[in-house]
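Only one protein chain is missing from this complex, and each of the others stays in its spot.
The first chain written gets the first letter, and so on, giving A and B; residue counts start at 1 in each chain.
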Amino acid sequence: MKHLLSAGDLSLDEANSILDLADQMQQVQHREVKKLPVLRGRTIVNVFFEDSTRTRTSFEIAGKWLSADTINVSAKGSSVSKGESLRDTMLTLDSMGVDAFVIRHSSSGAAHQVANWVKASVVNAGDGQHEHPTQALLDAMAIRQHFRKLGRDSWAGLRVGIVGDLLHSRVVRSNVLLLRTLGCEVVLVAPPTLLPTGVETWGVEVTSDLDQVIENLDIAMMLRVQRERMSGGFFPTEREYADGFGLTLERLHRLKPQAAICHPGPMNRGMEISSDAADAANSLVLNQVAAGVAVRMSVLYHVLGGSTEGIPL
Amino acid sequence: MKETVSARVIADSAEISRMVVRMAHQILEANAGAEDLVLLGIPTRGVPLAQRLASELGRIEGSPVRQGSLDVTMYRDDLRRNPTRPAGRSQVPGSVEAAVVVLVDDVLFSGRTVVAALDALRDLGRPRSVQLAVLVDRGHRELPIAADYTGKVVQTAADEHVWVKVKEIDTEDEVAISREAQR
Partner (left out) sequence: MTDILITGAKTVEGITGDLLIRDGIFIDPAAVTSKVQRIDADGLIALPGLVDLHTHLRQPGREDAETIASGTAAAARGGFTCVHAMANTTPVTDTAEAAEWIAEVGRNQGLAQVVPVGAVTKGLDGAELAELGMMARSKANVRVFSDDGKCVADSMLMRRALSYVSSFGGVVAQHSQDPRLAGESACCHESDFSGRLGLPGWPSQAESVIVARDVQLAELTNSRLHVCHVSTAESVDVIRWAKARGIQVSAEVTPHHLLLDTSLVSGYDTVYKVNPPLRTDEHLAAVREALVDGTIDIVATDHAPHAPQDKDHPFDVALSGMLGLEQALAVIIEVMIKTGRLDWAGVAQRMSYAPARIGQVAGQGRPIAVGEPANLVLIDPSARAVVHKDSSASRSRNNPYHGQELPNPVVTTIWAGRVTYSL
């Protein structure tokens, strides 16, 4: 695997391989020596054109625990404001002998473009409103662990509801692609104003009525809704949003008893998710964060762990 | 699976069983009992061999012996020479701290796998001692490694392949030498 740009690029075998290794990697998290020598001598540069402390830290720890040299470049506004093009910025870094770039950008497709320009591997750490494949993988890891603990070992028949601002979400595209590859049923829930154009062609169920589907969900994945969206006319008030699409206490009670609750964070408590739901016993919110490092270790290993074409041995 | 005309069987199921029993006795003798022993098989075929050794030890001693697996993929020095390989499972029962760890593998060849295993073990803790048990020692060492317990020493040419088959994975027990790669 040279790059990880889209969750849709992963075959079922590749996805399972990443998740399986991530489970192994999680053991390292609980060891005294949290380090594997596997990427010793490799250089990973986290280039974040958009702030994301959570994702950047997670990738940084993952790289360091694999013994790679991990460097953070906060590219937000720096050279871009000086008028340097994305291509020039990345080619400059690429010339320094980097093995992999972890890219976060506010523009959709940025990681794809960079992968076409540089020699190094590229891992997409979130591009605009497009994709965030490692988030989808860590969601899947947390969900899989939850259901394995309950003795359920197959994805088949699991019904995942993804609820919230699907229009501006990079998480939803990656999750739909990955969860479908794994064999889940997916139902998307959002007000019509927050549904992506053409969502009906994604091969998933789409509805604007959360109450109609809530009782049949095995996983309720609540996505963050930015308050700024109100001024864009996407919905009238916070109250109305929570009333229609929030995981309220009432809806929490209507979920199946073993259903998992996910949220990629950061949460707007009281809006898309009530505190009752966020802190419920079956809430995977913190498991998701914990899974993040392990999944990213696994992804970095899959991208950099083997021989690189073109490098003489 | 590719059948090769040149494959030569050097140990059958019965002989493999005898080797396991013999090694179990040697381990007990060397360590004056099975206390503090932890047997760690190196994936893939070291794992069932460690299980067999542990159950043999348990049978002789009358109490269970700790056993598990130690994946060394992440510690190999040849990772970059090959396409990304899937990592195996590590399952270490309890702590290795102050334990006597016996690493178990099917074939001892260059010694590189064992070095990787020692590195992996070091990151898990500090055993009192580490020993090595292998079913077949085929020579051609590239590193200063020697086995403490050996089922069989086999003279081989460097370009020959030694195959250990175990019924837990390969449906039969057998050690064979061939000129060509199989499996």
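One rule holds for everything that comes next: a contact is a pair of C-beta atoms (placed from the backbone, for glycine too) under 8 Å apart; a residue touches a chain by one contact, two chains touch by 3 or more.
Quick caveat: nothing in here was measured; it's all calculated off a predicted structure.
Of the chains displayed, those contacted by the omitted chain across the entire assembly are A. The missing chain, though absent from the display, is touched by one residue of A:107, A:208 or A:248; that residue is A:107.
Only one of A:87, A:239 or A:253 touches the chain withheld from this view, namely A:87. Check A:116, A:154 or A:193 against the missing chain and you find that the one touching it is A:116.
Between the chain not shown and the residues A:73, A:199 or A:290, the one that touches is A:199. Among A:16, A:57 or A:129, only A:129 touches the chain left out of the display. Contacts to the hidden chain, counted on chain A, fall at residues 83, 85-88, 105-110, 112-113, 116, 127-131, 170, 173, 196-202.
The rule is simple: only the chains that are shown with their structure count from here on.
Taking each chain's centre as the mean of its C-alpha atoms, chain A lies 39 Å from chain B.
Within the complex, the chain A residues that touch chain B are 1, 17, 20-21, 24, 27, 31-33, 35-38, 66, 301-302, 305-308, 311, 313. Residues 71, 73-75, 79-87, 89-90, 119, 122-125 of chain B touch chain A in their complex.
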